[in-house]
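Only a single protein chain was left out; the remaining protein chains are all shown in position.
Naming follows writing order (A and B), and every chain is counted from residue 1.
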Amino acid sequence: MGNEVMSVLKKDYIYNLMLKGKRADGRAFDEIRDIDLRTNVIDKAEGSAWIKLGGTELLVGIKLQVGSPFPDSEGEGVIITSMELNPIASPDFEAGPPKEDAIEMARVTDRGIRESGAIDLSKLCITEGEEVWIVFIDIHVLNNEGNIQDAASLAAIAALMTTTIPGEREGRGEDMPMPIRDMPVSVSLVDIGGEVMVDPDLDEEAVCDSRLTIVSNQDGSISGMQKSGDGALNDEKLLKAVSLACKKASELRETHLLNI
Amino acid sequence: MEREIVIPGQFLSDNKNDSGPGTYVKDGKVYSLLYGVKNAKNKISVIPFSGKYIPSPRDYVIGTVIEITPSNWIFDIGSPYDGLLHVSEYPRRVEQDKMAELMDFGSSALLRVKDVNSSMKVELTMKERGLRALKVGRVIEVTPAKVPRIIGHGGSMVSMLKKETDCDIFVGQNGRIWIRGKDGKMDLLTEAIKLIMKHSHTSGLTDRISQFLENGIDVVSEKDETVLENDLAEDTEDESEIQEDTYRKVDALLDDDN
Partner (left out) sequence: MSDKPEKFIDENGLRLDGRRIDEIRPMKMEIGVLSRADGSCYLEWGKNKVLAAVYGPRELHPRRLQKADSVLIRYRYNMAAFSVEDRIRPGPSRRSTEISKVSREAFEPVVLTHLYPGAVIDVFAEVLQADAGTRTAAINAASVALADAGIPMKGLISACAVGKVDGQLVLDLNKPEDNYGDADIPMALTSDGEITLLQMDGDVTQEEFKKAIEMCKEGCRQILEIQKETLKNKFTKLDEVDISDEDEDVDISTIVESTLEPSEDEETEDQDEGSDEYQDDGSAEEDENEDDSVSEDEEEDNEDDLIEDSEESIKRIDEDDPDDEEDDA
C-alpha cells in the first residue's frame, strides 16, 4: 500500500531514463503535462476553478467574509489560504488536520499571491481599521498524481480572477470584481540525479533529491520561491531553474489565464 | 455462452444450484455479489472488473521488501495483507545479518504463496524453480482481476507478447508483471499491456494487440474510439517566448509589483 517503499527497480528505471534525457511519460524535461482548467464550477463560491494537471485534480473555491483587518494593516483586506490533502486524493493521505506538506504548499501558494500584489488589498477595505473583506482561498485536493503545488497556484489565481465580491449579499455596497493586478504562476522543478525537470509526476517526486518552486509574475519578476527535499542545489543549477520556471510560467499564463 | 454486465444484487437465476463464484443465494434465488461480467458456463459466476488481490496458497506473486525483521523479509504484495518470507524459505542458507545484502528495502522478488491462515497471515516461499530476487527489468502494475486477460486463453496472449517483443515476462497473480528485454522493446510491451487493460473487455484482443506490436499502430483504440475521450488540453508549447527574466529580490512589501 502506498508508496512508503518504492521499488528499487522503479527508481532505477526513472534514473536510467533521466540519463538518456527521457521521462517515463515521454515528456521533455521542460514539458508540463496537459492542463484542463475550468472556472466558475461551484455556484456557491464567490469564485472557483477546477484544474486537472496531468492526473492531478483539485478544486479551488474563493469565499468572502466581512471581518476585521490586521492591526498593522488597517486599510487592507486579508487573504487566508488553506489546503486540504483529502484522503480521497491518495492512498497516502490521511484524514486529520493539515500536516506539514499541506501547510507548506498552502503557504507557498499564499505567498505567491500576496507578494506579487496580485490582489489590490487596499480595495478590499470597507471601513479603515474596522471592516475589510477577508478572502478565503480553499484548495481542495481530489486526486494526487504529483505536483499539487503548481495545480493549486494556477487554479487559485484563476479562481480569484473570476471572483465577485458579494457586496450586496453582505450589505456592503455593490458587487464588484476582485481587484486583480497580476497573475502569479508557480512552476515546480525537481532535481533527479543532477538533471532538472519541470512539473514532476508522482514517481519523479518520490525519487527526486530536491524540489524547487518558483512563482513568477507577468513582468518576469519572482514573488515566491521554495526549496524542499533533502538534496542540495548549486547556484548554477538554481539560476537555470529560475530562468526555465519563468519562461514556463509565462506560457501557462498566456494559455490558461489571459483568456479568463 | 451468455455474457452480460451485472451489478451487485442483480437477480441471476431461480435455481440455487446455479450459484457459482461471485454470487450468493437468497430465498432459493441466485444474485450477483459483484460488478462484473456474468459467465453462465456450467454454473453462473461473476467475474469482477476490479478488486484487490487477495492471496491464496500456490499463487505466484511479485513483492517488494518493505521491512526486514530478524528472521523474515516482509513483502508488500499489492494486497491488504503483507507477505512474510522466512529466511528458511530462501533458496539457500542465510545468516540473519546477511539478509539485507540479499534483499533490502525496495527489492523486488518473484515469490509463491506457501500458506494463508484464517487471520490472513501470508507465508511466502522462494524455494521453487525460477523464483528469485529481481535485479533488472521493470515491474508494471495492473488490476489483479485482469491478470487472466494478460495471460490470455491458454497463455496465448503472454506467449504472443513474448514472441513479438523478445522480452521475458512474468505475470504475478497479484497484478504485477515483471518484464525484461531491450529498453525499446520494454517500452513497446508496456504500451501493449496498457492497451490490454484498457480494452480488456473486448473480443479478439490477442490479434489486435499482435497487430499493434507488429505495426506500432494502435488499431485497438481505433476500433473503440469512444474510450479515448481524452481531455485533450491544448498544447501549451511555444505560445510565446518572453524576454530574459530580470531577477528581482522578493520584496516583503505587498505592493511591490505595480
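Here, a contact is a pair of C-beta atoms (placed from the backbone, for glycine too) under 8 Å apart; a residue touches a chain by one contact, two chains touch by 3 or more.
Note that the structure is predicted; figures quoted are calculated from it, not measured.
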Omitted chain touches shown chains A, B
Among the options A:37, A:89 or A:158, the absent chain makes contact with A:89
Per the touch rule stated above, subunit B touches the missing chain via residues 3-5, 7-9, 16-17, 19-26, 28, 31, 33-37, 39, 41, 45-54, 56, 58-60, 80-82, 91-92, 102, 110, 118-120, 126-133, 135-136, 145, 147-149, 151-159, 162-163, 166, 168-173, 180, 200-206, 224, 226-227
It is residues of subunit A that touch the chain not shown, namely 1, 42-45, 48, 55, 57, 59, 61-63, 65, 82, 84, 86-91, 95, 97-98, 136, 138, 140, 142-145
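Just so it is clear, only the chains that are shown with their structure count from here on.
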Between subunit A and subunit B, the Cα-mean centres are separated in Å by 33
The answer for subunit A against subunit B in the complex is residues 1, 4-11, 13, 31-32, 34-36, 52, 73, 76, 114-118, 120-121, 181-182, 216-217, 219-225, 242-243, 246-247, 250-252, 254-256
Listed in rising order, the residues of subunit B that touch subunit A in the complex are 64-66, 76, 80, 104-108, 134, 136-139, 231-234, 236-248, 250-252, 254-258
